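Here the complex is missing a single protein chain, while all its other protein chains stay put.
On to chain A.
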Amino acid sequence: MKMRRMRGLIAATLLAGLSAPALADNIVMWVNGPLASSPDAPIYAELKAFEAATGHTVEVQAVPHMEMERNLFVALSSGAGPDVMALDIAWVAGLADAGLLADITAQTAPIAAEYQPGPLASGRYDQKQYALPLYTNNVALFVNDRMLAEAGIKKAPSNWAEFRDAAVAMTNKDKQTYGVSFGGNRMGAFQLYSFIWQNGGEIVDEAGKVRVGEPAAEEAVDFLAKLYTQSRAMPDSVLTAGNWDEVHAPFIQERAGMVVTGDWALAAFTKGNPNLKFSVHPLPAGVKSATVIGGYDLAIKAGSKVEKPAFELLRWLTGSRSIALMQKYERLSATAAATSPEAIAALPKQLQPFMAQASSGRARPVVAQWTQIHSDVFANVWDAVIRGKPAKDAMAEANTAITGLLEKK
């Protein structure tokens, strides 16, 4: 009798197990620090909603931006690391090339139209999709309205000539004010890409040819460098500013009238100088408009044991809900729906210029060696040119160096 009852119990348990929904999975996720800066950061509420809807659990770990690439490289190479990771769009190619990211081409093909083409392309490498865009950004021109007015200029510059004139007009040696704050090294390199494209130049074209030695690219670098070397319209911090805080500092202190930066600066400016009166404008155009696309993508670790639920999480965070989620961070959703006139009108006023110029956004070349090209080559080009090296020579050397890097696999 006892034995029969026991058998019945086992059978009931098995049946219950078979008919229950699939077991919940735990997904480990690394996000860049600002997204999970405090326990009440919006992402936690969003993840709670995801957990409630799917039954999975998500374990979030915040990693500072500057450490993320290195930490991902170390962790993923050793077979550890997160199931889902937020990664700067510039890192996708390198990690994908190393076989560290899961190929999600098949899953994303039917939903590709839901995303803006530029940000979606940032997650693609070698004809395969490895990541979906979590949020997008680009760089615009921030102008100190008071300094601009005091310089006798009525409207924010909209082309290169106006940009140079405004920068020179706002420079006053006695008052120690400057026209534009710019970064050194990697920061400066990031800022100058937009200008190269605006002048009709290219870095690496779609055919894979390196074109930084061409006149259009040289002229752009020369134009910016001369704002410092000749017009002295940039503060000396251009020689040392190695992070955004240092690039922003002269603008916050009202010692520089303009700065080329992204939406991440908005919070820094409000916090650093609540009395600062500034406005945001599309980047002044060269022969055409262009702005460098930035932002973060979400990707899945190659060989993750929870690949299916991880993709559900990617969809949840990058899909239609991302418009509301990213607004809470004052960031831009990368969904196609976020570019509709209604969605743009619903954005805070200072974010609108970024979305308005999104159509002229350009992604940096999606090549595996990009980190090295950016850090070793372009950073040194900018450092050399602002210290007096002719742009033509610096860019010719850069052309050779990048070609060498791309040839070496």
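By our rule, a residue touches a chain if its C-beta (ideal position, glycine included) is under 8 Å from a C-beta of that chain, and two chains touch if they have at least 3 such contacts; residues count from 1.
By our rule, contacts and distances are computed from a predicted model.
Visitor: Any idea which of "RNA polymerase sigma factor", "Aliphatic amidase expression-regulating protein", "Sugar ABC transporter permease" or "Cytochrome oxidase subunit III" UniProt assigns to the chain that's been left out?
Guide: Record says "Sugar ABC transporter permease".
Visitor: Just name the one of A:157, A:250 or A:361 that touches the chain not displayed here.
Guide: With A:157, A:250 or A:361 as choices, the missing chain is touched by A:250.
Visitor: Just one of A:54, A:185 or A:333 touches the chain that is missing; which is it?
Guide: A:185
Visitor: Of A:159, A:172, A:371 or A:403, which residue touches the hidden chain?
Guide: A:371
Visitor: From the list A:70, A:155 or A:305, which touches the chain that is not on show?
Guide: Touches the omitted chain: A:70.
Visitor: Considering the whole complex, not just the chains shown, which residues of chain A touch the missing one?
Guide: Within chain A, the residues that touch the unshown chain are 70, 73, 76-77, 94, 97-100, 176, 184-185, 235-240, 242, 250, 253, 255, 368, 371-372, 375-376, 379-380, 383-384, 387.
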